Each structure stands twice: as structure tokens, then as C-alpha cells.
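The complex appears here without one of its protein chains, the remainder shown in place.
Chain lettering (A and B) follows the sequence in which the chains are written, and residue indices restart at 1 in each chain.
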Amino acid sequence: MAIPLRDNMLVVKDLRKSFGGVKAVDGVSFDVPRGTITGLIGPNGAGKSTVVNSLSGFHGVDGGSVMFDGTDITNWPSHKVAQRGLIRTFQLARELRSLTVFENMLLASNDQPGQTSWQALFLRKKIRDSERDLLGKAVDLLKRFNLFHVRDEYAGNLSGGQKKLLDLARALMADPRLMLLDEPMAGVNPTLAGQLQEHIRDLKDEKGITFLLIEHNLRIVESLCNHVVVMAEGTILAEGNMSALRENENVVRAYLGG
Amino acid sequence: MLHYLLTLAIFFAFFAVEAWGLNLQFGLTGILDFTYITFVAIGAYFAGVAAMTPSTNGGMGGSYIFGWQLPFPLSPVIGGIAAAMLGVVVGIIGLRRLRSDYLAIVTVSVGQIVWMVIGNATPLFNGWDGIVGVPQPYNSVMNLSTNNYEWPFLGISVIVAAIIFWLVRSLTESPYGRILRAIREDENVAAALGKNVFRYRMSAFVIGAFIAGISGALQIEYIGAWNPSGWTTLETFIVWAAMLVGGRGNNRGMLLGAFLVPVLFTEATRWITIPAHPLLMEAIRGMAIGLLMVLAVRFRPQGVIPERKRVFPLTTIPGLKEDVANGHTAQG
Partner (left out) sequence: MTLSLIWMGIGFGLITASVLALGAVGLTLQFGVTNFVNFAYGEFLTIGAYLAFVFNKGLNMNIWLSMLIAGVLTAVVAYLFNVWVIQPFIKRKSQMIILLVVTIGMDLFLMNFVQAIFGPEFKQYQDPAGSILHIGPFLFTLQQIIIILIAAAAMVSLHVLLKYTKLGKAMRALSDNAELALISGIPTMRVTNYAWLLSGFLGGLAGVVLAINVNNFTPALGSEFLFVIFAAVIMGGIGRPYGAMLGALVIGLAMEVSATFMDSAYKTVVAFGILVIMLLFRPQGILPSRGRV
């Protein structure tokens, strides 16, 4: 059988992870083609977040492999995965409370001088210059995500929706090639959620960022993703485009039917 | 009186330096070092034996290692490096786990072990009797009496404190410091953004230990002697209380904390004695320091001088001046 020639940003093979007795992810394989927005859906507790946590090095896996843009990143620590350009956001926004919105943004950039103690002591001019450039970049993103007016606010003082937006904006500061978004629109008001969808689409088109998107709202998934992976109870139930999935009996029974 | 005030000023410098180091570890990075004083002590011992004349082994001065007779700026550096090296060892054991309690457990244990080993292993630093006769910096040439020597030593202390302040300030107000604060808030987020949490924790911990060692080195070169009874658990928590009261994360707050707790509180209570129970005051002091720590984090968690909010003036950002002029900044 011929293997379809497809350029995959992410190839997940037989991923396994259990917590005590709970097999949260039990042999999951799927691909994320480059330059797409791939959806990952499934009922509560299906193991979607666990997949994201495993891919991003948040915790080790019990088995399987993860290829990211041709590199085997299985069991790599978070920071190495992130430095490669795979950035994840969190289902429950995790803002850095006592850093301001601007500081949250500046933090995310990984190619700025002054990140080591020696540079902090001896490259002060360089740091000032790069900081200015980064601030410019941050301003653009903050405006895009309606956060510009709270730029000097402590992140801990933002509303729940704003925190989710900041999580996303911050991740973009790191210049990701692949983003794992864990329910980015949950808790964001509907108007903003609509804008967010546009942003995601734009980022894909303009910057060529690839996305793996976890989302419960199937209408959003349908409009954004041409390729969707369905999980249930730690395994892959089906894969394909949304309209095909709606026809799939298993999927309807386990998920869509409720 | 002047003599007394000078001594206080010198001690203030010691404690300010200590507080800056602990603030780097806990205030900025969230590392729990429950045996900070051990790093101070290691710095003191190593600076001491580096500055002293060789041991006569069992003679008057007791037995100790080194005896290199190094001049002033070198001996404290030896002390700082020794403390930093202990920091590396402790960090390797305790910092690899993401959970913060493991390091805390290691520090508590290391503190007891180091104390016990130094007390029992006499060849190192003359055991429980400790080392005495550490030369005062440059006093062999100046030949000043102890009282007159205080002015030059205050000068030395202020210079060292100023250097350490520059160091911690530069670190704090840099991308490096921002990463440390991010790790303090949520190490998982920092890691998800590409920061090597272990490496950063390690470096902050080790630099903090180095600073502790420098403070210890200054102390032994002023006092001239050091023994295990001089560094008890209480000493660690006096610095902790100073940091928590002053305002963790704020280097200026450390100056205030160092003044309020070790200088003002300890000095004020030194004059209160309870004749029938000479040691009772010691216990009450310990209770007060412990209680102060708990009450500080309960009712004033950010301390007297809270961490400064970093605000970025928009005028410094290229291409934004027009926006500011047009009043676009308040738009939502």
C-alpha cells in the first residue's frame, strides 16, 4: 500500500499515559499536517488534555513516540520542546499573577539577550534595545487580542476571559511553529470568541503556524478545521472532516449524540 | 556610643547582604532555603582559614585547613565560592524535582549534617571550639586599635554591600530576573515558554549562596572568630523574617527588613533580661521571630515595601508616539 505523501508537522504514534489505574491515553496515533488547523475533540475525560500534556513534555509518557517536524521529541522536557517551536496553552489559563501583561509577553520571547545571569550583568545596553523591539511586537499582539488597555495591569487582576487571551497572545510572542491550544475559547465571551477564530485563521494564513485545537463547540471546529481527530476514553475513535464524522455511527454514539 | 553605633552600622551591612541573597533565592525565585545560615557559615569558615596563617596543628590556634594568608578581597571571594559550591551540591540533590518541598527537605537536612560534621571533624575548622585569630583586613599595615579600626571596616562593608546591591539589582531588573519571577509564580508556565527551570533555579540558588558566603566572610573578618554555636537555626529565620517583613522581591525592602528585624528588634531585645531565667529571653526571641514570619505572610504577604510594579512607558516604544498623542491608549 502506498503511503500518502503528506508533510506532517506532528506525528503521534501509539501514545500511552496512565495515572495510577486510570489509562488516560491508551494507544493514540494521529498526524497534524503542516499549515493546517487540526481539531481534537471528544467528551470530557477523553484524554485530550493528557495528549497535549504528553506532547509538550509536561509529563513523561508510558509508551509511544512523538515526532515534531522530523525530530523525535518523545519524553523531551517542556522547555526543550518549547524552544523547538512547539508551544502549548493551558485549558485553565495560567497567568503569572505578579507579572504585568507586558511582562508576561516579554517573558515568552526566547531569543532576547539578558536571559542568563552574566548577560543580565554585562549586556545592559543590548538588553534595553532588544526590550524596545519586543515591546513593539507585544503592542501589536495586545492590540490584536484587545488587551492593550490593560498592558500595565498585573495579570492576576485580569478577568477570566482576558487571562485566556493573554495565554494565547503570550504563546505567540514565542514565535511558535506549532501551537497546541487547549480550549482557547472556553470562558471567552462569544463576540471575542468569534474574533479569536479569525485570529487563528489569520495566523495560520499569514505566519504559517500549524495548530492543534481542542474545542468542545463543534460549530467552531467545523468552521476552522478540515481535519478532526475524535477521542473517547483514551483512544482514537475516528478521524476525518467534520461532515464525515457526523455520519460516523461510533462518533455519534460516543460523543455527538451525548 | 559612637563605637556602638558604628558596630550597628557594620552589622546592618552584613544583614543587608544576607537579605539580598535570600531574596534572590526566595523573594525572586521561590526557592525554600531553610538553612541559609549554613551558607553564611561556610563562607565565613573558608574566608577565615584562607586569610589565617597556617595551622600549628594542636598548638594555640587549634587545627584547621588552608592557612593561605590571602589578602582581603581574595579571602572573601574564597568564602563566597565555597558557599556557592555547597549550593551547587545541594541544588543537584534537591532542585531537579519540580516540587519545592524536596529542596526544603534537603536544606533542613544539610544544615544539620554540615553543623554536626564541622563540630565533630576537628581538623577542618577546629571543631566545636571554632577558629580564632582571623586577621582584620589590612590592619597589619594600618595597625589600628579595635575601636579605631571600625571606621575603615565600615568603609569596606559599605563598598561590598554596594557591589552586592548592584549585582542583585542588575539581576532583578533584567530578562533573567523576569524569568526567575515567572518561575516563582508557576514553574510549569515558565517551562512551557521554553525556560529551563532547573538551570534558572540552580543559578539563583547558587548566586544566593555566594552572596551568603560573602556576608559570612565579612563577618568573620570583622569578628575574627567563628564556631558552631554562632550559627543556629534561629539565625536563618532572622534573615527570613527580615526578608518577609521588608518585602520579598524588593531589594530596597531588604534594607528596611535588615534594619527592622536583625538590627532594631535583636538589639532592642538584647537589653531586656530576665535575671531569674537568663535563657528565657532567648526562647522568647525565637518565638517572636517564628511568629513574625507567620504573621507577616498572613497579614502583609507583600511586606512593608512591596515588589515594584514594572511599567513600560509607551514613549519608548517605536512607532507608538502617534497613538499616544491621539489618545488611542485608553481604547479597549
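Annotations for the structure displayed:
Assume contacts are C-beta pairs under 8 Å (C-beta built on N, C-alpha and C of every residue); 3 or more make two chains touch, one makes a residue touch a chain.
It should be emphasised that the depicted structure is a prediction, and the values quoted were computed from it without experimental measurement.
Shown chains touched by the undisplayed chain in the intact complex: A, B. Per the touch definition above, the residue from B:P135, B:P152, B:G230 or B:G290 contacting the chain not shown is B:G290.
The residue touching the chain not shown here, chosen from B:G43, B:G80 or B:G94, is B:G94.
When the omitted chain is restored, the residue from B:L6, B:L70 or B:L234 that touches it is B:L234. The chain that is not drawn here is touched, among residues A:G20, A:G70 or A:P190, by A:G20.
Subunit B meets the missing chain through residues 26, 30, 32, 34, 92-94, 96-102, 104-106, 108-110, 112-113, 116-117, 120, 184, 233-234, 237, 240, 244, 277, 279-280, 282-287, 289-294, 297-298, 301.
Listed for subunit A, the residues touching the missing chain in the whole complex are 18-20.
Just so it is clear, only the chains that are shown with their structure count from here on.
On subunit A, the positions that touch subunit B within their shared complex are 56-58, 77-79, 82-83, 87-88, 90, 94, 96-100, 102-103, 106-108, 110, 112-117, 119-121, 124, 127, 131-133, 135-136, 139, 146, 148-149, 151-152, 154, 170-171, 174.
Residues of subunit B that touch subunit A in their complex: 167, 170-171, 174-179, 181-182, 184-186, 188-197, 203, 207, 249, 307, 309-312, 316-320, 329-332.
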